[in-house]
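For this depiction, one protein chain was excluded, whereas all remaining protein chains were kept in their positions.
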Amino acid sequence: MRTKKIVNAGDHAVDEMLDGILAAHSGHLARVAGTKRAIVARDGPRDGKVGLVIGGGSGHEPTFVGFVGRGLADAAAIGNVFASPPPDPILACTQAVNGGAGVLYMYGNYAGDVMNFDMAAEMAAMDDIEVRTVLTTDDIASAPRDRRDSRRGVAGNFFIFKVAGAACDRMLDLDEVERIARKANAHTFTMGVALAPCSLPQTRRPNFEIGAEEMEIGMGIHGEPGVARGPLEPADSIVDEMMDRILAEMAPAKGDRVALLVNGLGATPLMELYIMNRRVRQRLDDAGIGVHATWVGNWCTSLEMTGASVTCMHLDGELTAFLDHPCDCAMFRVG
Amino acid sequence: MRTKKIVNAGDHAVDEMLDGILAAHSGHLARVAGTKRAIVARDGPRDGKVGLVIGGGSGHEPTFVGFVGRGLADAAAIGNVFASPPPDPILACTQAVNGGAGVLYMYGNYAGDVMNFDMAAEMAAMDDIEVRTVLTTDDIASAPRDRRDSRRGVAGNFFIFKVAGAACDRMLDLDEVERIARKANAHTFTMGVALAPCSLPQTRRPNFEIGAEEMEIGMGIHGEPGVARGPLEPADSIVDEMMDRILAEMAPAKGDRVALLVNGLGATPLMELYIMNRRVRQRLDDAGIGVHATWVGNWCTSLEMTGASVTCMHLDGELTAFLDHPCDCAMFRVG
Amino acid sequence: MEIAASDLVRMIAAVADDLETNKDELCRLDGLIGDADHGIAMALGFGAARDAVTALGPEAEPSAVLNAAAKAFLSGVGASCGPLYATALMRAGASVKGKARLDDGDAVALLRGMETGIRDRGKAEPGQKTMLDAWAPAASAAEAALSAGNDLPQCFDAAVMAARDGAEATRQMVATKGRAERLGDRSLGHVDPGAASAVMVIAAMARALPA
Partner (left out) sequence: MEIAASDLVRMIAAVADDLETNKDELCRLDGLIGDADHGIAMALGFGAARDAVTALGPEAEPSAVLNAAAKAFLSGVGASCGPLYATALMRAGASVKGKARLDDGDAVALLRGMETGIRDRGKAEPGQKTMLDAWAPAASAAEAALSAGNDLPQCFDAAVMAARDGAEATRQMVATKGRAERLGDRSLGHVDPGAASAVMVIAAMARALPA
């Protein structure tokens, strides 16, 4: 029994999706000439500005392609569903956004992405383009605290890319942009749960099996298993478990401020996400933490997976300023 | 076997959702004092302006509450899941947005909503507030063309409310606002399909049964059955069926322009919606129709229903100007 | 038999209990041709009505009980059944206005009042596959039984039976009112959920009549 999808041939899904995206957002986005999957901002890359290239597998929309635009990423390299893009489109993005001030690669910390982006960086070096890389590692459930560097990047990309994009837009130099991007990552903490699997357009089969009364805790965004499986709990208990861990890691002082992202994985209604946000706020209020801004919605998805994540970015004045800096992308706007 | 949801008690879902919405969007939204489910824009209602009150059942988020804000609706009355709000919150909204120039009610054409809003309008009349009503009836599958008035309102609300809200924001008088709202409705055409049901937080049971290879054609946004059931088709065939019917009704001339909404019902990934948009554009290109603007996403949902709809608004200069008029809502911005 | 305000309170509570019990079944029926929420709305509405009338003082008259129930129903529910039952209860209240206790004729008039309220608010006619297809024959059957000299429990029994037949007959009807209207022929073969709940309402009232 195949899962139900509105697709044509599964192998064409990514390219057809990009056709549809470019048709809808031609004011914001264009393909790099001669490529299919290197998407560049119409307004963004410019001389003297550090170019920001993001990317990864498809299936997380609006991440990554929706975050390309003035004030955020200059280009995104798009892979197959849940598969890193190969070096070619990454290199094409790199060349397209190079303004002579260097290029920053940002993407989630996955073995496949690391290998492909690193190969692209080696090729870019042959073109005398200086490339730096900042991996996102916000998923606190994916490895213990003392191995933060081996954690994977999930919905926190949203904040981390946003802040780095703002730093680029303000024409800071590559060292400074890199510093800020690393800081943004270090200040961002995500935890997720999944209730039901997604399926790939090619396999049309659930990516994993899960019991009718179970949830997967500390889930990734590709249908990978999480750190544990447990009985499905009420919303407040789920959020409490997330916030306990996030607060323990973030270790905020009373009066500190955060930015919040309550993110749906694809098939969870806004109703449920806002019910979660209610509890997130109660917990932050109880801890004396202020909320600078909140986004609730499907920002980093896993196709039609059911589930959600909560991300807190621990703010200081610098991160707040970059977060508030305007951006104008096809699927995300600030200011 | 209960469907999986991130909720607490099902009966509390709507109020807890609103708590979460108000926590996230306190800059845009507030409860009318003394009410739980009358939500008013912080910036919007003002003296001399026609007040726009929208509303309906919950479960369609970001419709309705997300469309409250400057330049769009002044207030929304929120019902239980898929249930019209009772007259009380509608009346509270009416009083809160009354600027002395009359109030317009806009909502989808459903028996329950009509009865409750009409009762509220009678009560408002006792307060000497002039209320007019424009029902949305954009779902072309829900009744034949010669009974347009008995069609239901679905995702086209998005365009119709937007245009009417702009007319109010420009301080046009009640007659003129009503004329424009009716025109917006008359120019808006939607058709949807559903692949899998939603479930209510209280019942936690699929709202309907559907075969593993079937889709429901001409589906509403409450899990009501559609006009027909058929085998699940490839994306292009589904869109072709929608566009055949939409184009036949809209009867555009070559060179005409439309605004497009490719809307997900809740659990359909953006990937699939953009694949649909690709085909929608091919069909419009073939017909020589231009596209003024496109929105793709979950704008009018049916909890976690799987499926999608396509809406075309047939534009002229007047509708285009109102559509482009800025609005600033918690979940929707233009300009 | 005489019905006091306190009996009405008990009857409303009985309706609320039965709807709470049958909530899921009504949602299931509504799922077939509607949006699966009818049981929730009915249980909520009569639950709110029960809470409101239980809170009334002993001095409240029957019409005040019905009015309080109507108001609570109206502000507690929304949906389609909210205005319909609120108007039904309001009209029932009007039909017994000024009476301290209801005799058999008053009680039958109360049923007709409910039916009239639903008809006025919903602008439906029998045959359109709505709750009216249970309420209209029920009110008529109670009136006929009363004219034929039956006592009130017998009148209510007749009403219940007529409501049940009426609800069953909706299976053969194509909906032309309410949410199911857009289904056309696809509404055939299913009982209208509002008609099904009407049977429960009337049956619970009958059961809770004073002994």
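Going by the order they are written in, the chains are A, B and C; count residues from 1 in each one.
Assume contacts are C-beta pairs under 8 Å (C-beta built on N, C-alpha and C of every residue); 3 or more make two chains touch, one makes a residue touch a chain.
Treat the numbers as computed from the prediction; the structure is a model and nothing was measured.
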item	value
Partners of the unshown chain among those that are drawn	A
Identified contact with the non-displayed chain, of A:P45, A:G102 or A:G223	A:G223
Absent-chain contact - pick from A:V65, A:V81, A:A181 or A:C329	A:V81
Contact with the hidden chain (one of A:K49, A:R70 or A:R152)	A:R152
Residues from subunit A at the interface with the omitted partner, ascending	57, 79-88, 110-112, 115-116, 119, 139, 142-143, 150-152, 199-200, 202-203, 205-208, 220, 222-225, 227
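The rule is short, and it goes like this: only the chains that are shown with their structure count from here on.
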item	value
Number of steps on the shortest touching-chain route linking subunit B and subunit C	1
Innermost chain, where centres are averages of C-alpha coordinates	B
Inter-centroid spacing, subunit C versus subunit B (mean Cα positions, whole Å)	32
Gap in Å, rounded to a whole number, between the CA centres of subunit B and subunit A	29
Residue numbers of subunit B (touch at least two other chains)	81
For subunit C, residues contacting two or more additional chains	none
